[in-house]
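Every protein chain except one is present and positioned as in the full complex.
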Amino acid sequence: MPNILVLYDSVTGHTAKMAALVAKGARKAAGADVRLKSVDQASAADIRWCDGIAVGSPTYLGSLSWRMKKFWDEMQEELWGKIDGRVGCAFSSSGGWGGGAELSCLSTLILLMNYGFLVFGVTDYVGKKLTLHYGSVVAGEPRTEEENASCERLGERLARWAALRGAPQKIDHQSL
Amino acid sequence: MPNILVLYDSVTGHTAKMAALVAKGARKAAGADVRLKSVDQASAADIRWCDGIAVGSPTYLGSLSWRMKKFWDEMQEELWGKIDGRVGCAFSSSGGWGGGAELSCLSTLILLMNYGFLVFGVTDYVGKKLTLHYGSVVAGEPRTEEENASCERLGERLARWAALRGAPQKIDHQSL
Amino acid sequence: MPNILVLYDSVTGHTAKMAALVAKGARKAAGADVRLKSVDQASAADIRWCDGIAVGSPTYLGSLSWRMKKFWDEMQEELWGKIDGRVGCAFSSSGGWGGGAELSCLSTLILLMNYGFLVFGVTDYVGKKLTLHYGSVVAGEPRTEEENASCERLGERLARWAALRGAPQKIDHQSL
Partner (left out) sequence: MPNILVLYDSVTGHTAKMAALVAKGARKAAGADVRLKSVDQASAADIRWCDGIAVGSPTYLGSLSWRMKKFWDEMQEELWGKIDGRVGCAFSSSGGWGGGAELSCLSTLILLMNYGFLVFGVTDYVGKKLTLHYGSVVAGEPRTEEENASCERLGERLARWAALRGAPQKIDHQSL
């Protein structure tokens, strides 16, 4: 019964829509407890609570938005070094294909690894020409069935991997 | 009158088709001398000759193919530290959107920077939802007008920036 | 009792020395079964066997060596999409600090994510000014106690996370 947090920043609403789909996917996992929060609503307590996290941001200049970066930069004193071993993944909406959504996911995965998360992408294709090897990416708003499936698949896999991880929140980091 | 090299590896023919379009774009620049070569045909002399280079590879596991990597790894003894200051860019065809084409371009740009190239992407959108901020990317074979325009634009911009760079091949690296 | 594979390429012997230290660290985990293999010795069977993997390569041009890339590129037909959910990490020796060892680890982590691995870095500092947030990195040969500790810590953590993952090799990918 993993605790899953879907954390997102959104300006146009595109990433928010992706986030709702990721949360929907996570809820498909039996017993998953899912929280969907914008970066303005979330707190350190949400991060501590979760076994698995999906972090979404619009693609700005090839990385996550400054708002999302600020959230994690400022959380360091309270959380860094205390939440190692959880599972994380990324999603992003960019203005167009080739516009940096993969790089934005990468910047998010790097950030999560820095906090000790185990991060992943998904090998599956969700359509003839759409996959999510480094997280879900959409150009603009998610509209097609395939794009929706990409986001849901990410959430589902996250809940799956988080459940398999056992209970990372019970790991005593001091003993690592 | 810049010398432009379009260097590519291709297995399915998709990246080869992109390469031909990049070369076509480069030829639009007045006076550009353009060579189009596969990684099996090219040599150190081609690299020395060029003022600007576009390097294309299929996306394999989020980076350039081992064949293209081998070409540059083995060229180090002869060329590394001797060709600084030229201009470079990247292109890649992947199996699908979200499949790592941006990351493959990034791995190519990192490689080129290591050799001292000044690397770039293109800010322009070539269609409603297609751009080439870190190089041209296509899912599968380039088919649409927009995808063709992406490749041609990359080549055109490369020739433009290489022409503006003056004559980097005349720079004496020892004096840097 | 996780199965741990330490897979490396080495030309000068520096990365081989790192690999031995990573394996030593992994063996500290109670019950871990550890294989140490060069890229010339390893096969698909080794990859299938492992629950966790550490992949090391010399830093060449900001990414892993073409030999290591070839190994994984050519393994795709046999293994890709069949080994999702395992744990992976990276290490690299470069010519100097600022020479691309972090980027080489990043290229390895990207490759492993493409295969469905959950990848991680380590938050711990192993010395006053040495950490391994994205894998173990050394300039040249590992010589100091801190550098040795970095490699051992990586192996130890890998065994730890792999043990917590349960038995990913028993996951039926078709049911994901």
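Note that the chains are named A, B and C in the order they appear, and that numbering of residues resets to 1 at the start of each chain.
The working rule: a contact is a pair of C-beta atoms (placed from the backbone, for glycine too) under 8 Å apart; a residue touches a chain by one contact, two chains touch by 3 or more.
Nothing here was measured: the structure is a model prediction, and the numbers come from that model.
Student: Can you tell me which of C:20, C:44, C:130 or C:164 touches the chain that was removed from the display?
Tutor: C:130
Student: For the chain left out of this view, which of C:64, C:103 or C:162 touches it?
Tutor: In the full complex, the listed residue that touches the missing chain is C:103.
Student: Who touches the missing chain here, B:14, B:70 or B:157?
Tutor: Candidates B:14, B:70 or B:157; residue touching the omitted chain: B:157.
Student: Need a quick check: the contact residues on subunit C for the chain that isn't drawn.
Tutor: 62, 95-103, 106, 125, 127-137, 139-140, 150
Student: Just checking the interface: what residues of subunit B touch the absent partner chain?
Tutor: Per the touch rule, subunit B residues meeting the hidden chain are 80-81, 84-85, 87, 106, 109-110, 113-124, 133-134, 157, 160-161, 164-166, 168, 171, 176.
Student: Determine and list the subunit A residues touching the chain excluded from the picture.
Tutor: These residues of subunit A touch the chain that is not shown: 60-63, 65-67, 69-70, 72-74, 76, 100, 103, 107, 110-111, 113-115.
Methods note: only the chains that are shown with their structure count from here on.
Student: What's the distance between the Cα centroids of subunit A and subunit B, rounded to whole Å?
Tutor: 32
Student: Can you give the whole-Å distance between the Cα centres of subunit A and subunit C?
Tutor: Going by mean C-alpha positions, subunit A sits 24 Å from subunit C.
Student: Subunit A: which residues touch two or more other chains?
Tutor: Only 106, 133-134 qualify.
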